[in-house]
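Of the protein chains in this complex, all but one are displayed in their positions.
Take a look at chain A:
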Amino acid sequence: MSTPFYVSPQQAMADRAEYARKGIARGRSLVVLQYADGIVFVGENPSRALHKFSEIYDRIAFAAAGKYNEYENLRIGGVRYADLRGYTYDRDDVTARGLANVYAQTLGTIFSSAGEKPYEVELVVAEVGDSPAGDQIYRLPHDGSIVDEHGSVAVGGNAEQISSFLDQRHRDGMSLAEALKLAVQALSRDTNGSEREIPAERLEVAVLDRTRPQQRKFKRIVGRQLSRLLEADTPSSTPTDAPSDEEPDESQE
């Protein structure tokens, strides 16, 4: 008769954390930055159909790195949660804080229950306020903790290096073009310090734009608008680069 192998709880949790972290690190990084008129999401994503960023509710968006099927599931859960809450109470009663809490509980329960495989995802939930002071950005690692972030966040494979790069360079009140360029610069740095070029068609960019007249503030930036922003001369391009609101939300060019 064989005795079951004893594994200390510490070791078990460390193994699970290691497993989740490795899974997340395989995915490409993405960054979320505050700029003067809102919050911008930038990531490298060769797919045009499988999004890393998406709309949850009027002012709330979601970004995720890691395993697609797992974060897609959480995203749809979040949309259902937000829509149900808004339907039951009022649209104003749906908040990023509430959503982040639910995600944290969900990830935390899955992480610590021995029967389930830990999710290999790291999420960002962001809500744009009426002014930059009202913006909220929450980062949710795989284990169910919540980190309240300000200014800039990076998640995914190379997150630590990118965050420190962004922390040094990000400042309040950047224009969209400036923030976007900084984000692309941060994403183009490899682990070994060398830089590579990320072409515009491999970038996925979305904004929560507080100046948008519609109730729903989320908008993808694609095609010509994206290349125009990337080519804009950074110092002189402050007021003109607000995204146009003529196009519908999900426009793809």
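Just so we're on the same page, a residue touches a chain if its C-beta (ideal position, glycine included) is under 8 Å from a C-beta of that chain, and two chains touch if they have at least 3 such contacts; residues count from 1.
The criterion applied here is as follows: contacts and distances are computed from a predicted model.
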Quiz prompt | Per UniProt, the name of the complex member that is left out, chosen from "Sensor histidine kinase MtrB", "Chemotaxis phosphatase CheX-like domain-containing protein", "Proteasome subunit beta" or "ABC-2 type transport system permease protein" | solution = "Proteasome subunit beta"
Quiz prompt | Among A:A17, A:V102 or A:A200, residue touching the chain not depicted | solution = A:V102
Practice problem: For the chain that's not shown, point to the residue among A:S29, A:S54 or A:Q225 touching it. | Solution: A:S54
Quiz prompt | Given A:N45, A:N73, A:S188 or A:S227, the one touching the chain that is not displayed | solution = A:N73
Quiz item: So which bits of chain A touch the chain we can't see?
Solution: 49, 51, 54-56, 73-74, 76-77, 79-81, 83-88, 101-103, 105-106, 108-110, 216, 246, 248-250
